[in-house]
Structures are given as structure tokens and as C-alpha cells.
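Here the complex is missing a single protein chain, while all its other protein chains stay put.
So, chain A:
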Amino acid sequence: MALTRNPSFTNPDPCSHLAEYRQTHGLKGYSSLQAHLRTAPTGRTAIGKLPSLIRRCAFCSLRRGRFYLCLICSTVSCSDHAAAHAGSNPGHDIAVDVDRAELFCCRCADQVYDPDFDIAVMVKQIVKLPESRESSRCRKRRANPVNFKDGVLTEAGLGAGRAALLHTPPLKDHFLSDRHGREFCCRGRRRTRRWGMVSGELPCLACDVAGVFSEVFSGARRPYSPAQFLYSWWQHSSDLAGYEQQDAHEFFISMLDRIHEKEQPDLQNRGAGDCHCIAHRVFSGVLRSDVTCSVCGFTSTTYDPCVDLSLDLEPCNGIKSNDNSRISTLMGCLDLFTRPEKLGSDQKLYCQHCEVRQDSVKQMSIRKLPYVLCFHVKRFEHSLIRRTSKKIDQNLQFPFSLDMMPYLSSSIIRNRFGNRIFAFQGDESDMSSEFSSEFEVFAVITHSGRLESGHYVTYLRLRDQWYRCDDAWITQVTEGVVRASQVYMMYYLQKHGK
């Protein structure tokens, strides 16, 4: 349990009546209630006996408003007469709101909360969770991610990725204000030695990145060839060096790794989640994964740091059925990413409560947003039957302004569990208050062609104008051109607010 807790997520203490009820009856009432719970397809859980019988006050025959079912004697009362029922029957204090499956104390005349009750309700709800059709289809596709090979020279994949990184404002600020300290960099003996390297001594990649930044932003109009940077990078990533063609996403990840490696020894940090190197300060976020046991309702929550979000493409449903064009949106992909997914019976996870492997439901959400959000669209499909992979050429619509609030852990958990208390137990400070949840796109990497051979192009958005960066050629374009292309990676920057 965390030492400091955000007050809005603290479990309220039970009222004396609830505490007494629990002492006398324990969990019997909750378990016998489970049999009568019914979950609608929308996810609302209610008491499901014959509705015309239930929704009628025993005292006044009122049929409108809220009804409370006494946990002891199953008498139904309206909100006006609940207190009367408790008054005339001592011990009959605790009731359940019939339409919402929430606890009510008739004596306090207010809603009360009990984590064990919520767990009992949730277990019933999980069993009824509709099996997402996509998850069964996607499972066939989710084999080894295949990478895109790229165009003419090795550079295009790097070039596209690098163009995006060059225009990531926080990275640009960091390197241009010489935070890396080239002068003092222990590996930075480049001033005296350019290409000749003592064997075994790797050039400092961060110095070269800084070099690229200063050349690019120097204002000089001559074309710039980042040969030094490329050489440096090949030295570090020998597995990716050579004339082999590269995948932009791999490049991005490897760049961040290298920058992190260079800076990390100088900074004290406890791990990638808390790392203060520039790469992680800019791109690192935290993902939350909740795995709920379908049998006992016990949920285990884990937090993992991440530098980007890899999204499956939303399977297309054309908006009009006669329209054959496939339209999927970024929001749709994010919905898919954060949807609760029933794990298949071949993926049973160990439940600490039951102490065996059980069927479970997993849900992802974003606990902490990074300063710069990088989305990676998984455009490959691997067919196990035919043992081939192919690229999915579907247009993905993305907004220029994006609000990530609905995908944060606080929103996702609240939507799934409603007022259920237990979901937030042990949760530390509300991390969403640190950052704004609104983002603006500033760079997009697109890919055209096939899996084995294709071409990357980067589009940059500067001061509301889009520029197309195609290897050595930079042209101004309209936003229509950007929207019509097939995005592979998207970079969003947090809007300044707080």
C-alpha cells in the first residue's frame, strides 16, 4: 500500500451498520445475490428477477424511482420507505439498489461501499463479457512482427525516422542547448580525430546526434549529409549496418536505446521508468495492465514503462455498408488497445487468489503519458496457414489534435468498474494531473509499397504547414496529401497547458 494516497481514491470507511452486517452475515448475502444478477449487453449489472415484480415498493406500491432490495428478507422498498423498513425490522439495514447493483444503507439513507461486494458483482460481470471477435481473428495474425524493408539506399528508413526525431521539439531543445556537452564528452575526441578511431573505442553517438542537430538548424542552406552520424550509428548497431534495408520503427527504438546508454552512467536513476536521460524524459510513459481472474475476480495490476505504443489496425467496418473503402481511425485503434480482452484457454494466467492457472481477462490502459507520444501502427499480417506475411494497406484516419483522456487508466478503470471501489485500492497519486492529456501531431512517417520493398516518407508539421520529406527532397504540401497516405508512425506532442 502506498504511504500517500490521493484522497479521491481512498476506500471510504464502512458505516457502523455495514460493519455490523458484515460481522453477522459475512459474505453469504453477497454470494446468494450473485445468482440473481443479470448483466445487460451494455455492461450494466442489475437485479434480474421479473422486473414487474421487483420494481414496486412494498409499502406504497410506487413504481417509479430507485428501489432497494433488502439483503436479509428481499423486501423491495422505494427510497422514501427504505428507512421505514429498517426501522421496523432491526438488523435489516443493508440493501441493494435494484437497477445499479450497488449497496445502500437504509439507516444512513446513503450509498455505502464494500470491496468484497464489488468483487462479487464483477465476477458475475466478467463471465458475461462478450468475447471480442477481433481477438480471435487477431490471434492468428499476431506472429513475429515483420519489418519493412526500405527503398534505395540504407538511409531512407533512417532518414525518415531521423527527420521525425530532428523535429521533436524537446529533443531539439536538448541538443541545441548543448546539454550533451560535446566539449566535455569523454568520448568526444572527434575534434582531433575525425574518422580514425582507435580500435575498441566507439564514437559517441550522442555527440554525433548533437552534430546533426546543429548542422540542420544552423541556418546554412547547403544540403547536409549526415555521414558522420551514419558511420557512428553503424558502429553501434552492427547488426543493422551495411546495405541492408531498415525499418523505421526499429531505428527509432535503437536510437533511443543508444542515447539512453550514453547518458545513463552520468545520471543516477533506478530504472527505465525513472530514467532522466533525454530519450526517456521525452518518450517514456507508463502502461498499466490489469489481469482479472474469471473465477474469483481477483485483479492483478502491473505497470510497465514504454517509449511508444504499437497499435493493431482496427479491422475495418465501412461506415456505409455499400462503401467498399475501409476506414479505420486512430481512436478506433486506441479503443481496441484498451478493450478488455478475454485471454484464450491456451493463455491461462496464474491467479494468486485461486493459486492455479485460470481463464482471465486482460485490459491495458495508460497510467502516465509521455511528453511526446509515438504511435506505431502494426501494418503487417502474418498468416500461419500460408506462412507468409503481408502488409495491410488500409488508410488510417488520425486527428491533428488528440485528447488521450479516455485512454488513461483512471478513465478506463472507471468506465469498466463504474463505482466499484476496489479497482483503485493501492493506486498511488493521480498521475494524470501532472500532464495535460491533449496532444498535437507534429510528424508522421508513412510507408508505401510492399513488405519486402517500399519507401518511407516523413511529413512534418511546422507552424500549421505540412512539409514532405522524401530523402533529400523537401516540399510544402497540403494536409490532404498527408491524410491520403498510409501512416506507419505518428508523433504527437503535448499541448502546453498546465
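Here is the rule we go by: contacts are C-beta pairs under 8 Å (C-beta built on N, C-alpha and C of every residue); 3 or more make two chains touch, one makes a residue touch a chain; residues count from 1.
The criterion applied here is as follows: contacts and distances are computed from a predicted model.
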item	value
Undisplayed chain, where the name is taken from the UniProt record, one of "65-kDa microtubule-associated protein 3", "Transcription and mRNA export factor ENY2", "Protein YIF1" or "GST C-terminal domain-containing protein"	"Transcription and mRNA export factor ENY2"
Contacting the left-out chain in the complete assembly, out of A:S16, A:Q111, A:S383 or A:Q397	A:Q111
Identified contact with the non-displayed chain, of A:A40, A:C354 or A:L462	A:A40
Listed residues A:S79, A:T329 or A:S448, member touching the removed chain	A:S79
From A:R63, A:R357 or A:R450, residue that would touch the chain that is not displayed	A:R63
On chain A, residues whose C-beta touches the chain left out of the figure	40, 42, 51-52, 55, 63, 66, 79, 104, 108-111
